[in-house]
Every structure is written in structure tokens, then in C-alpha cells.
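Only one protein chain is missing from this complex, and each of the others stays in its spot.
Here the chain labels run A, B and C in written order, and each chain numbers its own residues starting at 1.
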Amino acid sequence: MIDLRSDNTLGCSPEILESLTRASRGAVASYGNDPITERLRERCRTIFETELDIIPVATGTAANSLALAAMSPPWGGIFCHADAHIQRDELGAPEFFTGGAKIIPIDGESGKLHVDALKRSIEEYGSSGRMLVPAALSLTQATEAGTTYSVNELRELSELAHAENMLVHVDGARFANAFAAQSRSLADFSWRSGIDVLVFGATKNGAMASELLVIFRRDLTDGLTRRLHRSGHRFSKMRFLSAQLDSYLENDLWLRNARQANEAAGTLAHGLSELGIEILRPVQANIVFARLDPATSSRLSSSGVSFYDWPLFGDGAVRMVTGWNTEPKDIQRVIGLAATE
Amino acid sequence: MIDLRSDNTLGCSPEILESLTRASRGAVASYGNDPITERLRERCRTIFETELDIIPVATGTAANSLALAAMSPPWGGIFCHADAHIQRDELGAPEFFTGGAKIIPIDGESGKLHVDALKRSIEEYGSSGRMLVPAALSLTQATEAGTTYSVNELRELSELAHAENMLVHVDGARFANAFAAQSRSLADFSWRSGIDVLVFGATKNGAMASELLVIFRRDLTDGLTRRLHRSGHRFSKMRFLSAQLDSYLENDLWLRNARQANEAAGTLAHGLSELGIEILRPVQANIVFARLDPATSSRLSSSGVSFYDWPLFGDGAVRMVTGWNTEPKDIQRVIGLAATE
Amino acid sequence: MIDLRSDNTLGCSPEILESLTRASRGAVASYGNDPITERLRERCRTIFETELDIIPVATGTAANSLALAAMSPPWGGIFCHADAHIQRDELGAPEFFTGGAKIIPIDGESGKLHVDALKRSIEEYGSSGRMLVPAALSLTQATEAGTTYSVNELRELSELAHAENMLVHVDGARFANAFAAQSRSLADFSWRSGIDVLVFGATKNGAMASELLVIFRRDLTDGLTRRLHRSGHRFSKMRFLSAQLDSYLENDLWLRNARQANEAAGTLAHGLSELGIEILRPVQANIVFARLDPATSSRLSSSGVSFYDWPLFGDGAVRMVTGWNTEPKDIQRVIGLAATE
Partner (left out) sequence: MIDLRSDNTLGCSPEILESLTRASRGAVASYGNDPITERLRERCRTIFETELDIIPVATGTAANSLALAAMSPPWGGIFCHADAHIQRDELGAPEFFTGGAKIIPIDGESGKLHVDALKRSIEEYGSSGRMLVPAALSLTQATEAGTTYSVNELRELSELAHAENMLVHVDGARFANAFAAQSRSLADFSWRSGIDVLVFGATKNGAMASELLVIFRRDLTDGLTRRLHRSGHRFSKMRFLSAQLDSYLENDLWLRNARQANEAAGTLAHGLSELGIEILRPVQANIVFARLDPATSSRLSSSGVSFYDWPLFGDGAVRMVTGWNTEPKDIQRVIGLAATE
């Protein structure tokens, strides 16, 4: 069985399981007033090289929605790529948390939002004052199409957003994969590029269930904490969220996991491409979109390789997602199966 | 250090940690379509002796609010004891999830709601149709005062609620403790007593972060599942919630943990009482409310026994909560310190 | 037929009907950018002797909820008397508009909130930070019991509220009646007493359907205007709301109407009292609560006097409300009927 359906079908890194076991010892204050959460906060201040606040949350949907609710009034507009998770996969969570803000989906090549399209969209929808008040820009990093924004692209988009009095959110469910794909610092890749709140994902990259809200605009923290509580996302035994994230950030586990996933995706894309299989999007993180003929597709499936059809990207399109524990030999096996006739 | 502040300051049962480690093996379908969640469902059908649906949730606040939102329209009234967690400790979570339903707090001795008071309250607030439409009764089992409802009391309250077209929710953050204190079956203690949705708590009784929505009114399940998703409470790696609950219910871990906590509380109350210390509420689960003189209180504190002052119950009132791993020797030490002069 | 059920069963002052007819002439800009609305704003600045913003709204429930939503975050607490309209008669409108804020009802003699009770309530419910964050004080002027707050009482309550970082709202559905009962200026009776937003009622006092949001804390105006729009309360032909209010404030129509109602109530209470009928609340505005024996009650009803039983105030209690066009001879007839045996 080789599972390429999603990075959320995989288990949990051994280092994180061990951290949870260690964290279980002894009684500590609840609701985040524990030493593990405090250590995590300090660790983040160090690696991001700035003052910031953090909130550990169990799911990405919650983290995104909490952030957006802190950034947008109920009459706000949230601009994002048309394929964004907040638009297509969260069953209206941002609308629920914000009290009915409007999400404006914008088309863009390779899953990325382009600054001109954003500008046009803000103008079209925000100028009358009767549809929405532009409030937030939400970027997905890495994108749902497996591509990434460069620091320059982030800056250009953020500058436009800030000039329009909007705040900038990053849905970083695969932030580690995006980060591992380039060579800038965490600071450059986040607040120095104008990001106001980052959802630093861990679940898809080896954690059990934890995402970290990294808040650079600290005036948002109080409201975020209130919403956390009243949406049922404030863990009483918060140490168990923090322990996952603490070990995730320790000794670069997050980067090692992301690199393993990215390399597997790179190898897979390269291998399939050499077989003449069309790769449908640039492979910059841990997702490969390819066009398979029906015979190849069913040969893979019947040999125990699981993945999703992705009709959104055209006939025969499939999505293959590698993960923190995808092994090179599994990728070679997938390529071998694709090559067989 | 002896921590009696709350049962949420304690760690996680070793059995549950082991279950999580086992659950981490291999790739499985996400969002609850995994074999562990399926096994948990079957286990519940067996022990509750009926058809039912389950939804694993990470926190009690979320579980309560999801249940209430499925039970009450935005213009509904939710009746509960004045000290209920949903009223006093969730920062408006039920209001948020329901879209603004009204919670009606009702006073009642020993933390319990009495049927006559409920009747009067429904009549006073529900009859004009201009304040609310009675929608749900929410009971806390064990109560915030450490007392429990008997099967007869549950039935009487449920019958009234159902006669008024209301549904019945149980906040069972300490359901195990309440259950361990009596000798009826799970079925008797839940659906046969008219409970429509039970929040079967595990976090406070040895889990890391998991509560089980046990849904006896299965027509509520579809709406609950939608709300779960859009409130960010649907775990992608749901197996890690289910694994906690599965081991919790296996081999009666939940009952063993609850009994240890209850016995510790019983011993503590008995010991303090023998010293002439006033016990302020009947001790039927794992919470002891006592009135301490300032000297005793500070002697305990300075000797490493931590607990909360509870001014709601009068001058000198304190709350001591025992838990799944409270040891008899610790209780003896607390009693010994209280006895010293 | 003498209708004493409520001041909302009566028709519309002729002056207001004429104003509507005049306002209908010609085409004007919609959504409040018309000369009548502008004139109304200027009129208010003059009579209240201060800078302020206004928003005409069609109903009191809308005006109250809009104000409270501008004053309270979703996790806020709104403190009011237990009999307040916002708590008992609006089917959760404040909860809907605020996104789930909590209303805290407080008992108080003669329908009035007392400062000590308010202080205790804020402390009890607001101090843990887990139930609510105190956000707004809502006073009803005149109260649902037909009593009024003096300038001194208003100041004392407002000072406490402001000291707790709360804002002060007045539900003035019967503000004119309260005002007519005393001898202070509008400024004294509103912003100089610490009122931040006043709902200046007109519907019950001779208008067709219009209430005026008078906003002294002008930083609230932008949010209020947005909420007005998205709750469907922003009239396209706003001139027709403004025209009602403009003629209401012109030549003291509002005061003349209120005085007629108040005098009728005073005469009624005096007359009934002289017959030995118990008057249950101080009669300070246009509402009389009396205890009628069954024979008197049914004699009045069968003679065409309509009013409501008011069991909330005890056995035999009835409520009689006089209005802007209640005539002295009608009151004499009611007293005469009550006297007959």
C-alpha cells in the first residue's frame, strides 16, 4: 500500500509521539499557562527573530477561520485564490467565524494569486461600499496546486493589501513544504514580507493534530484568544498541542519532514515526466498533478497505490501527495508501475 | 506537589498514550473514515445497547455547543442550572454556535436542576413567544457542585422537557464520575432516561483531549456533522481522537479512572469532615467543596497542595478536585496537613 | 372602544401624516442623502446642544440591537433590568445582531436597575473572563414598569459602567414620556448623564414606524451604518423615516404627545386609587399597573375598555397604557366604569 491521497492520511512522527509522552508527566496549569507552551512561544520568537504571539490550535480550518475573524468585520471582504481551502473545503467556516464576511475567489495560474488580478478584484467589489469593505488577503503557501510564492511575490501582494487597509493571512497548512523549497529566513518568509498572521501547519507534516497561529500583529491577539475560547478551540490540556509543536520545531524536525516529502514529490514528477506523462503544475512542494491514461491509472490503483482523481485540472488529471514519511523506494515503485505496459 | 485545582491539570493515562502510538501506524482514510473510528462506533453501540451515532470532538466546550446548536434554533431557549459550564465558563460558545439562542440559568440546590423550577422557568420565559421558544434542556452530570442526578431524576426532567417539545442534552465532562457513583447500566443512565445527546467526557478523566458526542436522536447527526466541519472541529487525522476514546472505553479504563478519582474524593471529604471541617456540598463524584479557615488554607498551600478558592460557595470555601491518577497517599497527606496545627 | 393595551395599537399623529405627504414631493437622493434627513440631523444637534450622529430606523427592536451590536463584541456582556424589552420581548434580537453576546438580567424594584445590584452583577459575571467581558449597560427610559430614572440615577449608573469600560445604551421607546415627566434639558437627560447611544422612540408616541438612533459616541457611527445596511434596515427612501421624525421634533409635537399620554395616566391612576384600587408601581410616565378584582376587570372589558392582564406583577394585576391621543373623557369613562358596582 502506497498512500498518496493526502498528507493527512499519514500517521505521526515518532519524535512527536515521544514529546507527547514526556509532556504527560505531572500536573500543570491548564489553558496554556504551562511551561511547554511558554517554551514554544520563546522558541518561535527566536526562530522568527521578532516579538510575536502564538496560539496552538488543533485544526487548520479552525486556525484559518480564527485568524480571518480577527482580521475582518462581518461586512469585510476576504480575497483569495479561487482554489483556496478557505473557499472550497471548509464548508463556510470563515463565514461562520467572521459572522458572514464575503470571500472573493480570484482565478490565477498555477494556483497563485497575481497582484494585478487582486487589484482589479478589490476595485470591482470594494469600491461601491455596498458589497463589502476590503479587509483581508488570504494566501495559501504552498498553494493547493503545489506551487509556492516567492518572497518577492509575497511582498508585492502584501504591499497592495496594506495600501488598501487590508491585513494579510497565510494559510500555511503546507508552509513547511513551501519554506523547504527555498533559501530565505523564516522572518523573510513571513513578517518581513508583510504577513500579519501565519498559520504554521504541522498536522500534514507529521503532527497528530496541531497548527500554530503565529501572530505578528499583536493587537489581534486579545480578540483571537476570546474567539478561541468561545469556538471551543481552547484546549484545557493545551500542553498536548504545544508539545506536538515544540518537538516539531526542535532540531528542525519540521524541515526534515518537509524535505523528505518535497524530495519524494520531485523524484516522482521527474520520473513520471521521463515516461512522457504530463505534469500539470510546477512541482514546488509535495504535490504532483499528472495526467494519466486510464490504463496507467487503474494499473497503479490495482497495485495498491492510492491517489485522487482531480477533474478540476482536466481529463485524466490525478493528484499525488507525498508526505513526511514517504520513502524513496515507494516512489520508485510508483514510477516502475507507471512505466510497465 | 499535590494538584487539586482541576482534573484538567493532570496528564494522560498510559493506556491512552499507547493507543495513540499504535494508531499512528500506517496510512488510513482521513476525516473519520478509518477503522479505529469504526471500531469505536461499534463499541459504543454495544455498551449503550442501542443504535446511535458518534462524533469524536477535542473539547467539551465544542461538544456541548455542537450538540446545542443541533437542538435549538437561533430563537430557542436552552434551560440549565445557573452554575452550568455552558452558562458560566464557555464565553458564549453556545450562543455562537446556535446563532444567538438564549440560555436560561435556573437556581437549584446542590448544583442540581429541579423539575418544579424548570417547569416554572419554561412557563415564565417561553409562554409569550416573544422571548424564546423552549428548545433544549441541558443537564450537567456530574454537576459543577460535584453532585449527580439519579436515573429517576433524569427521567422526570426529560419527560417534562419532551412534553414541551424540547430535547435533552447532557454535559458529561464528568459523566464517568457520575456513572461510577451508581449501579445502573449505561443505557439506563442515558437514552432510557430520555437523554437525546450525551457528551461523554474523557479529557478530565485521563484522555489528552477528547470527548465523545453520543447521539441517540440520529436525525440530528447530519446537521451535527456539518457544524463539526464548519466550526473547524472535524479532525483530518480523526483516528487520533478515536484512538483516545477507544482505549478509554476498552477494558473499562474510563470506569477504573473514575473510581480512583471518586474514591480519593470520598476519602478526602471523610477525612476533612472528621477533623471538623465543613463539607459544603454532597460529595458524589470527584469534587470536594470545603470551608477552610485561613490558617489551614495557607498551610496546605505552602506545603504544595494546590486548589482553588470558591467564593461562590461562601467565605472560606475552596474546591478540591481529584483525578484519575490521584493517589491515596496524597489524600492522606492532605488530610494530615489539614489536621496539623 | 377605549384601547389601553399598548401605545402601539394607536394610529399616527396628523402632523406626521402631513409631513409624509409633503416629503413625497419630488425626487431626492436615496439612502439618507436627502435634505429632510439633513434637516433632522441639524435639528438634533440644536436640541441636544452637541455634535452627534443620527440614524433613523423603523423599529425599536432594530434600533436597540444595532446600538448594542456597535457597543459589544460577540463575547461581551450586556447588563439590563430583568424586565427589559431587549431581554424579554425581542426573541433574541440583541443576540442575533451582536453575534451571540450575553444579556445579564438584573432584578430591581419598580423596574429600575440599581447601582449596587449592577456592581455586584458585573463582578459576579465579569470577573473570571470565562463567561463574558462586560461591554454595555442598557437602561430603559421610561422603564417597562412605567417608572423613570432621574438625571442623578443615570449619572451614577453611567459612571460605574464607564469605569468598567462599558458603554451606555438607552432604550427610549418611551423616552418622550420619561422626559416630559421632569424638568431638565435634553442634554442633561442624555449625553451629560453619560448616555453613549440613545434610542429616541417615536412609534409609540404618535409616529407610524420610526425611532431615532442618537449617537453621542461618534466613533460608533461607521460600524452602525454598516450593520444598518446588512440587516436590511437602511431605507432606500429614507426621507420617509426622517420626515416622521422631523415633524415629531418640530414644534414640540413629541412633547405635546407625551404630555397628553402622561396626564391621562396620572389622572387614571389617581382616579382608580381614590376608588381604593391598588396602584402597583409608581406612575411616572404613561403606564398604570393596577390590581383589579375580577368583577371590575370584566366590567371594564365588557364595556369596551381593552387592556392586558399582567400576571408578572401578581394576581389581578393589569396594565393600562395611555397614548398620544388618549382623551380625558375616555379616562373619565374608565374611572366611572371602575367605580360602578
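The rule we apply is simple: a residue touches a chain if its C-beta (ideal position, glycine included) is under 8 Å from a C-beta of that chain, and two chains touch if they have at least 3 such contacts.
All of these numbers come straight from a predicted model, not from anything done at the bench.
One chain is not displayed; in the complete assembly it touches the shown chains A, B, C. Residue C:9 is the one among C:9, C:46 or C:127 that touches the chain missing from this view.
Touching the missing chain, out of C:61, C:158 or C:177, is residue C:61.
For the options C:150, C:231, C:273 or C:301, the residue in contact with the chain missing from this view is C:231. Only one of A:91, A:151, A:255 or A:337 touches the absent chain when the whole complex is considered: A:91.
One chain is missing from the display, and on chain C it is touched by residues 1, 3, 5-6, 8-12, 17, 20-21, 23-30, 57-66, 90-93, 95-97, 203-204, 208-209, 226, 229-237, 240-241.
Residues touching the missing chain, restricted to chain A, are 74-75, 87-92, 95-96, 98-103, 125, 128-132 (touch as defined at the top). For chain B, the list of residues touching the undisplayed chain reads 73-75, 99-100, 130, 133, 223, 226-227, 229-230.
The criterion applied here is as follows: only the chains that are shown with their structure count from here on.
Distance from chain A peaks, on a Cα-centroid basis, for C. Superposition angle, chain B onto chain C, using Cα atoms only: 180 degrees, a multiple of 5 between 0 and 180. Of all residue numbers used at the contact between chain A and chain C, over half are used by both chains, marking a mostly same-residue interface. With centres taken as mean Cα positions, chain C sits 42 Å from chain B.
The geometric centre of chain A is 51 Å away from that of chain C, both derived from CA atoms. In chain A, 226, 229-230 are the positions where the chain touches two or more neighbouring chains simultaneously.
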